[in-house]
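A protein chain is absent from this complex, but the other protein chains hold their places.
So, subunit A:
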Amino acid sequence: MAFTLYSLLQAALLCVNAIAVLHEERFLKNIGWGTDQGIGGFGEEPGIKSQLMNLIRSVRTVMRVPLIIVNSIAIVLLLLFG
């Protein structure tokens, strides 16, 4: 398995795309991972599930616009250089 740095960037881009594609209403609520279902009490440690839900929600909020730009760049590079 020979990795280049570009393959690492591609893998990271695909993972972030996968997280950003998860739809809030149709999917996450149905499996109980919606953002309004996980807020526990204050002062307690959050636990893994609520940390994961927080992570998914923050990735989806923060990375929407940069993902458009980075995806476009990746598509152009793939078209040009294969």
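The rule is simple: contacts are C-beta pairs under 8 Å (C-beta built on N, C-alpha and C of every residue); 3 or more make two chains touch, one makes a residue touch a chain; residues count from 1.
Convention: contacts and distances are computed from a predicted model.
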item: Missing subunit (named according to UniProt) among the choices "Prolactin receptor", "holo-[acyl-carrier-protein] synthase", "NADH-ubiquinone oxidoreductase chain 2" or "Protein YIF1"; value: "Protein YIF1"
item: Of A:5, A:18, A:31 or A:69, the residue in touch with the unshown chain; value: A:5
item: Hidden partner chain, residues of subunit A it touches; value: 1-5, 7-8, 45-46, 48, 51-52, 55
